[in-house]
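One protein chain omitted, others in place.
Chain nomenclature is as follows: A and B, assigned in order of appearance, with residue numbering initiated at 1 for each chain independently.
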Amino acid sequence: MSPEHYPSLIVVTPLMMSFIVFAAGLFNRRICYPLVIATLCACFYFSVTLLARVMQQGSPIHYYLGAWDPPWGIEYVVDHLNGLILVSVALIALLVGIYSRSIAAGEFREEKLPQFYTLFLLQVTGLLGMTITGDAFNLYVLLEIASFSAYAIIGMGEGAAAFAAFRYMIFGTIGACAYLLGVGYLYILTGSLNMADLRDLLPPLYGSRVLMAGFAFLMVGVAIKMGLFPVHPWLPDSYTLAPSSVSALLAPLFTKVGAYVLLRVLFTIFDPTFSVTVIPATAVLGWLGVAGVLFAGVMALAQADLKRMLCYLIVAEMGFIVIGIASANRFGLTGAVLHTVNDMFMMACLFTAVGTINACAGTRNLRDLRGINRRLPVTMGVFVVAALSVIGIPPLCGFFSKWYLVLGAIKAGQWAYVAALLISSLLSAVLFFRVIEQVYFAGHETGDGSKTVIDRIPLSQLAPMVCLALCIMLLGVFSGKLINTVIAFAVPAAL
Amino acid sequence: MIEYLLVKHSYWFYIAMIMVGFYGMMAKNNLMKKLIGMNIFQWSIILYYISIGSKKGGTLPVVITGQAARAADYINPLPHVLMLTAIVVGVATTGIALALLVILYRKYGTLEEDEIIKAIKQ
Partner (left out) sequence: MVRNLDDLIVRTCSRIMVPFLQIYSLYVYVHGHTSPGGGFQGGCIMAASFILLAVAYDIGEAKRRFSERLNALFCCLGVFIYAGTGAVSLIFSDNFLDYSAWRHILPAGPVMARYYGIAMIELGVEITVMAVMVSIFLDLVTAGEQEAVLERNHD
């Protein structure tokens, strides 16, 4: 298959393979896992090739589905922003897929495993498709594919997971319908659904009330899907009660792709100056970001459950990205894009480590995890690397994205954003040092006092976590190169 | 004022239905009623979209062979096609929600939200 068809193959392959896994799972259950890993490797290869072509070409790749020219047909566009998010999503999906083998075998009954892998691949289809599409309504369809897989795969868990999934569904449907209404208003005004075409057709209409209403609906819909304060309450319950293999996939990826959709709506469908001058959307987003960062930091401090603490941390990280967008200058947006990518890897690290801790110790309560580092030294090492990155310690990647966010806030003259960013670093330092103190220094009351050099967990669980920690360190060391070659072109040139 | 209400009467009807569905989703205690509210919410958005495509004096968007096609005479078929997708999305949402309700009923014996929360907290 020639590389020019990779934009469609990256979405079609996991879609087809999810149904092949479902059909094959009816006959032979052991074949599901190799098929899933092969599919995710293929997606990763496609995404890397696409990003390499975009960087070599310098201009976006356009792919017309059905050979209908836009705006009549659906178009897939890969540019620098897209390509970077595609590579991150594909890599994390691959590593979490390898990780999920032994974790899912412990969490689900064996006859449910093909269903788990089917929903896994459908989720990856939805996420990759949301990233690559250039059509506003196609984005709604793929958003719903990703959301349904999330509702169903969370509902597969034990305990109260079905209730959390139902509440997530109610919230998520409001968000998706709000997005649909927003796209509907834009369609009424212009008659087009293509993002680039909307960018050309909308500027003469920037004063009309229909456009304001459509923009408001779009913002609300994307904010719900993203987990932005104050429409975030679906996030802590559903990600905490979900099975570990599921939250390791959803927590890093779903909200960050939502943040990417926010970037697309604000800067591709609408002119960058629209959200700054015509409607003070960036000001509103900035204040919501600040409130979210502070609120989520305080709520995270109050949690005894390790996973629930991390869920509130996701809400705080979403606040960071929105603060970067609200600064509306090159530094702020560079920080926002870099933080989206960094946060994917940091959250993947944290949630896989917590999943392993849960599987090994049977509990996620901080007080019961004293001395767990004797049984799981490498896992806790990975957790500490990710924690230091979240706090923002160089040369890990979290430092550089926070650096750019603070620079952007200073340049925009918004000292409230700077204060929020610094206070949040303090809060996450307190958060994680509390965990590190409980685990490492509170005396060994669990276990038999023996020290293991390497964890007694399957290699398929250990290797992806170590890879993710290495990615965090590499992203930090090479962040300058990443910014100069990719992100500098991803940020819109008008700012 | 009255002609403002009368000219856009269909839009007021859709807004009323959206609000009814929204109220059901938010304020009702029984999970099944929340689901029905969600259904009403989605279906009224679909109705609103379909009403976009209608034109005064327009006819079915099927071109009879041998006659020239003037686009102004036919109603817009694109919102209908988009809403076919949205209807399928609504059906899938209802299917997943009902399956989750079956699991919840089997586990807790009730579909009232406050009783389920009380049972979870124990």
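The rule is simple: a contact is a pair of C-beta atoms (placed from the backbone, for glycine too) under 8 Å apart; a residue touches a chain by one contact, two chains touch by 3 or more.
Fair warning: this is a prediction, and the values are worked out from it, not measured in the lab.
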In the whole complex, of A:Y63, A:F295 or A:Y440, the residue touching the missing chain would be A:Y63
Among B:L5, B:A27 or B:V102, the residue in touch with the chain that has been omitted
B:V102
Among B:A16, B:A69, B:V88 or B:I117, the residue in touch with the chain that has been omitted:
B:V88
May I ask you to list the residues on chain B that touch the chain which is not drawn?
60, 62, 84, 87-88, 95, 98-99, 102-103, 105-106
Of the residues in chain A, which ones touch the absent chain?
1-2, 5, 8-9, 12, 15-16, 19-20, 22-23, 26, 63-67
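We adopt the following convention: only the chains that are shown with their structure count from here on.
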Chain centre separation in whole Å, for chain B relative to chain A (CA means)
29
Chain B residues touching chain A in their complex are 22, 25, 31, 34, 38, 41-42, 45, 48-49, 52, 79, 82, 85-86, 89, 92-93, 96-97, 99-101, 103-104, 107, 116-117, 120
Chain A residues within the chain B interface of the complex:
137, 141, 144, 148, 151-152, 155, 159-160, 162-163, 165-166, 169-170, 173-174, 176-177, 180-181, 184, 187-188
